[in-house]
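Only one protein chain is missing from this complex, and each of the others stays in its spot.
We just call them A and B in the order they show up, numbering each chain from 1.
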Amino acid sequence: MIKRFLLVSALLCALGMLAFAPVQAEGETLSVAWPYQVPPTGHFNTFASGGITLGQYMDLHEPPLAVLMWATGEYAGMVAEEFGWDDDGNYVIKVAEGYSWSDGSHITADDVMATFNIFRLRGDAVWANMTGIEKVDDYTVKFHMSAPSSLAERIILTTNLRPASVFGDIADRAAMMSPDDDGWNDLLQELTEFRPESPVSGGPYTILPDTITEASLMLELNPGGFAGDIQNYDMVQMWNGETEVVTPLVANAELHYITHGIPPTTEEDFANRGIDIVRSGMNNGPGLYVNHDVYPLNMVEVRQAIAYAIDRIQNGFVSLGESGVAVEYMTGMSDGLSEAWLSDDTLDMLNTYDHDLMKAEELLMSAGFSRDDMGNWMDDNGDALAFELTFPQEYADWSAAAENATAQLNDFGFDITARGVQFQQHPQDIYSSNFEMAIRNWGLGDPIPGRSYLQAYNRYNGQGEVAGEGAGAGMNFDNNVSYSGGMINVFDVSNASSQGTDAMEQASLVSQLAISYNELLPAIPLWERYTNNALNRNFIMVPDSSDSVFANFGGGADNWMTYLILTGVTAPADM
Amino acid sequence: MAGSPMLEALVSLPLDLLRGLVRFVRRLSANKPGFVGFLGLLLYFFVTFIMPNFVEFDNEPKLDQITGPIGSRIQLAVHRDNPQWDSLEALAGKTVGVVDQTGGPSFIEPWRDTLTVETYRWTSRRQGPGIHAALTDLANKEIDGLLIFSKTVNQAIVKQEDAELRQLFQDNIIISNPALGYPHLLGTDTQGRDIASHMVHGGQILILTALIGGVIATLIALFFGSLSALAGGLLDKFFTALANLFLAIPQFILLVVLAGMIRFDSTLYLGVIIGLLIWPALLRAIRAQVLSLRERDFVEAARSLGLSMNHIIFREILPNMSSYVLINLIFSITIAMYFQIGLVVLGLAPISDYTWGVMIYFGRSRGTLYNQDGATMALAPVLAIALFQVCLVLFARAVEEVFDPRLRSAG
Partner (left out) sequence: MAHHQQQSRAHLTLSDRLYDIASNVYNNYTARVFLIAIITIWAVMTFTFALVRLMPGNPLDVLIEQILTAEGVSYQEAYDRVAASFNIDSDATTLDQYFQWLGDLLRLDLGTSITSPGTKVIDEIARFLPWTVFAVGTGLLISFVLGIFAGMPMAYYRGSKLDHILSFFSSFSTGVPNYIWGLLIIIVPGIAWRWFDIGALRGTYDAGLTPGLNAEFILSALEHAALPVFTYVIAILGTWMLSMKSSTTGVLNEDYVNVAEARGLKERTVISSYVGRNAALPLFTQLTISIGFVLSSGVVVEEIFVYWGIGHHLFQSITVRDYTSLQGVVLLLTAAIVFSNLFADLTYGLLDPRVRVSGEK
């Protein structure tokens, strides 16, 4: 038995030794992370669900037409060399010449045609205002639009280009059909079940299929692809996994940059290890939603009192540390968007609802509410202000926000019970009006201001219409509002504000939205979520955090890191 | 009246119980580890059932104390020229600074009459003016003292990234009293609240629920497991199939569905549902034990003597597997404790009961394990549960020996 024990120990030791063997990567490798599914679940059809798309890093593989610089509002051309509206209100783009896909074919107008024809087959929103697409010459494509709009421009330009050599066949067949045709659904099914044998890249790096494991995958330099000639790396290693899984790799310096939202505690540990934390505004964050069918939450005074009673600075800080930045202007947009789109006069006019328990007290008193002997509030019917506040349990920052908001409101004399709900159940509860108070997101990671209101006025308010199931009225807010500026339908105005290309006209609509939101507070924004990307500058050289490129937080498009890679700026730190 | 049997019973019953208890404890003390286990359980009872009456649950977020390390506390900082000001009494009549939303304001509350309080607005931990403004004022003698959390001292003075500020602080500021506030024995959590106070308050419900759940599961398993093994035939098939059914249905999915329909806010219900969900594996184990015991010589002998089924079960089989059942009961209790975390995750159990389970869940999901200072938030409750199991195991073997004389001689 002792012999056997020794044998087993020896084996274990040998295993241990193997584990110590250092792994040497050849050449310069950029180490980043994004969660993906491994084959056979994961695959290389980037149009179908389950595809290995790698989030914003898809830009390295399937390059975007252009990138919006958030600080200036200008588009920087990528694969699209020239782009803009023509005199007829159509959008024209010209693809840069001289780049090729990793399978050898050239990047041309055909690829644009293929990409957008498949969007049409899929029913993507980009075709909502598009009547057709036309190949002008080998490198130029014209998009025929029913109405020009800055939104349509954005959707076209942020598109990742796919190779016609892979998808051209299906795209061509789709172009010749209309959705009413018999074969349309079969073709759609063919598209979703289509499995390209190997990934084809038009960007600076190509996925190496043999290297895909659940741990990581490698992308190899694609010298002929877009920006392939200006790269400072030979390889990109893409680690797989969500926050908890990638955190040890960052701490261990095996992984040098992550965009995952990390808890403040982890952030502190990273900072102690000399890892830089990069913060960019994300134009969204958690807000306190109320069900407007629940009395007295439908009273504007009550919502305003809640806004006064919650210290948003504290709430943001305990939830997400320095990346939980209290919302100041309370317009339903981020403060950054408010400052960019609203005039100084308008900004001055806005109520910032600074933490003020006296004001909250006055507001409730004015509504005829009173405190009982214990100091707890009762409404004018004598009922306690007792509500249940639900939140998605799995979201570490939102759950902290909910816990803290509950404590603050209860200190003020409310009687709130916080309850975590499984994160997939929670939005469904809101859609079907099955809640009293809830933590959900306000705003949208998008530079077009009107789109920030989609959450409050559309997603959480009667989205049943969208889903076509009559799923419910959500927060039951009447989108026809009357405020100091008159009567408007806020949803219509928010839609209108992203149409057209006249910035002045858009700004005036946006200020209507901002002021009405600020007065009525359909939902109470708590804080704006800033990114807390961990960037190990001992390994990666990028500009200083003060650079304006960091305004591009990038929620799938316009990410600053991929922009810096595509422009050849990102480099190994020891170069 | 004095001779009334009722009264006599009333008097003698507690006395008898007490006497029995004393005898029990005396026997226990003969077995050292068992006695340690017993004392441990007493300690658990004291901490989780008695102490909550005396220790207040710390529910006040303190922004500069986020994930403070073990033993961290509020300190008094003064200018280097005035080291004699080492307490708030010594500072009577002077100006003392506190930063809004930290532990300072509530700490200084009792002294507000004797000294002037200067409150600084909180803005940000690392670069914001809040704490830095206060420290700068102290360095420039604008204020005479400052209440500041020990971890913040380290960050704001020692680890200060701004070289100029670091110089100013280090040249002018000293800590005159490093032990002003009470120490956070287990550090502070992600909201700067005292973990030790949460530990005191978080055990009661968890332990009660787990006891209920564990006992119910064991009773179900014991009853139906023995029944099924002894009766055999269709009954056996039925219970085995039922246990398999319960084992095979993915509980996570079942709970997700249940979470959408019902909520368990009562400790009793929670315990019952846990008991109802964890019995099947135990049933199979107990059935196997009984199957094995059933055929052993002493049972055979009892059977051939024509002794009743009751006698066989309660006199022959149960005593011989009591050790096995007891250890499985303990495992069930621990399983029930961790099971509650799962229920918290799914929203089936409320987070308003800030139990050890909630602490483990939030501690892990808020990344405290990756931070040396903050790891106690998740590790303290894990340790508490593990040591609770150790106490139970040690205690259980002592109990075994008290009731089974054969073991004592063997030991």
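Quick notes
The working rule: contacts are C-beta pairs under 8 Å (C-beta built on N, C-alpha and C of every residue); 3 or more make two chains touch, one makes a residue touch a chain.
Bear in mind that the values here come from a model prediction, so they are computed numbers and not experimental data.
In the entire assembly, the chain absent from the figure touches the shown chains A, B. Contact with the undisplayed chain is limited, among B:Leu270, B:Leu326, B:Ala349 or B:Met377, to B:Leu326. Across A:Thr108, A:Asn284, A:Thr390 or A:Asn404, the residue that sits in touch with the chain not pictured is A:Asn284.
In the full complex, the hidden chain is touched by chain A at residues 1, 12, 15-16, 18-20, 22-23, 37-43, 47-50, 55, 121-125, 185, 188-189, 192-195, 210-216, 218, 239-241, 244-245, 248-249, 251-252, 254-255, 283-284, 422, 424-425, 427-429, 444-446, 451, 454, 458-459, 463, 466-467, 555-557.
Hidden from this view is one chain, which touches chain B at 31, 33, 232-233, 236-237, 240-241, 244-245, 247-250, 252-254, 256-257, 260, 281, 284-285, 288-289, 291-298, 320-321, 323-324, 326-328, 330-331, 334, 338, 360, 364, 369-370, 378-379, 382, 385-390, 392-394, 397, 400, 404, 406-407, 410-411.
In this text, only the chains that are shown with their structure count from here on.
Work out the mean CA point of chain A and of chain B, and you get 38 Å between them.
Across the interface of their complex, chain B is touched by residues 243-244, 247-248, 251, 262-266, 268-269, 311, 313-314, 317-318, 321-322, 390, 393-394, 396, 399-400, 403-404, 407, 417-422, 425 of chain A. Residues of chain B touching chain A in their complex: 59, 61, 63, 66-67, 101, 122-126, 190-192, 256, 259-260, 263, 344-347, 350-352, 362, 364-368, 370-374.
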